[in-house]
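Missing here: one protein chain of the complex. Every other protein chain is in place.
And now, chain A:
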Amino acid sequence: MISLHKVSKSYGSGTGGFKAVDRVSLTVRGGTIHGIIGPSGAGKSTLLRMMNLLEPPDEGGVVALGQDLTALPEAKLRIARRSIGMVFQQFHLLHNRTVSGNVAVPLELAGTGRTQRRERVLECLRFVGLEDKADQYPARLSGGQKQRVAIARALAHRPAVLLCDEPTSSLDPDTTSEILAVLRHINTTLGVTIVIVTHEMEVVKELCHEVSVMERGRLVDGFALPRRTPAESSRPKLSYREQLLGEGGEAHV
């Protein structure tokens, strides 16, 4: 689905230079949810941004959806990017456009007709459960709602892959599980491959099928996680008290 072949990327030059990604090879299999985890500054985000060539690697190759992205001319690369959705930690919505306006942007860029656009926007908003917010501006939404709008926007082109750059790192725990549920839903019902960069262990545990571990620009480990049983995922949520003291926590206030 996506494979990186010995990609490297440095910032700065000479002795002050810093190697963000150092000869990493990685294959993300179609239909999986692939986590990339590691401490801050390990090069996780840079690696993710190479997958749609937002960061062109200094060396190495990027093959996505059967195309060698590094060899594509700009016009074709832009078309290839439509099949690779992306969501960010800070959402990066347009604050001067409404929720539906934001979801419509990628379709406008592709020249989709007005009626088709409106239908698709509603479809995407319904998928993330925000059709009632269609005419609001992002400033009025909560963080979780903003991220769901960003996800709807990324889905507008029916992508085969969704790249998620720390999608829950600025959200509280409850909102995090809400977003993870949406992502899992996208993977199971739409068959979209998901690559997610995070430093939150819980996110990986709850969501990912496969994990790559990065440290100082290198890929140091990679393994599959056992599929969780449905019973486990539908376990009732613990209160703050139970999370801190264990289930049936004894201490009184």
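Everything that follows uses one rule, which is that contacts are C-beta pairs under 8 Å (C-beta built on N, C-alpha and C of every residue); 3 or more make two chains touch, one makes a residue touch a chain; residues count from 1.
One rule holds for everything that comes next: contacts and distances are computed from a predicted model.
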Handout entry: Per UniProt record, name of the chain withheld from view ["Spore germination protein", "HPr family phosphocarrier protein", "ATP phosphoribosyltransferase regulatory subunit" or "ABC transporter permease"]
Key = "ABC transporter permease"
Problem - Of A:R23, A:R97, A:R118 or A:R184, the residue in touch with the unshown chain - result: A:R97
Problem - Residues in chain A touching the chain absent from view - result: 49, 52, 54, 74, 78-82, 84-86, 88, 90, 92, 94-97, 105-106, 108-110, 137, 139, 153, 163
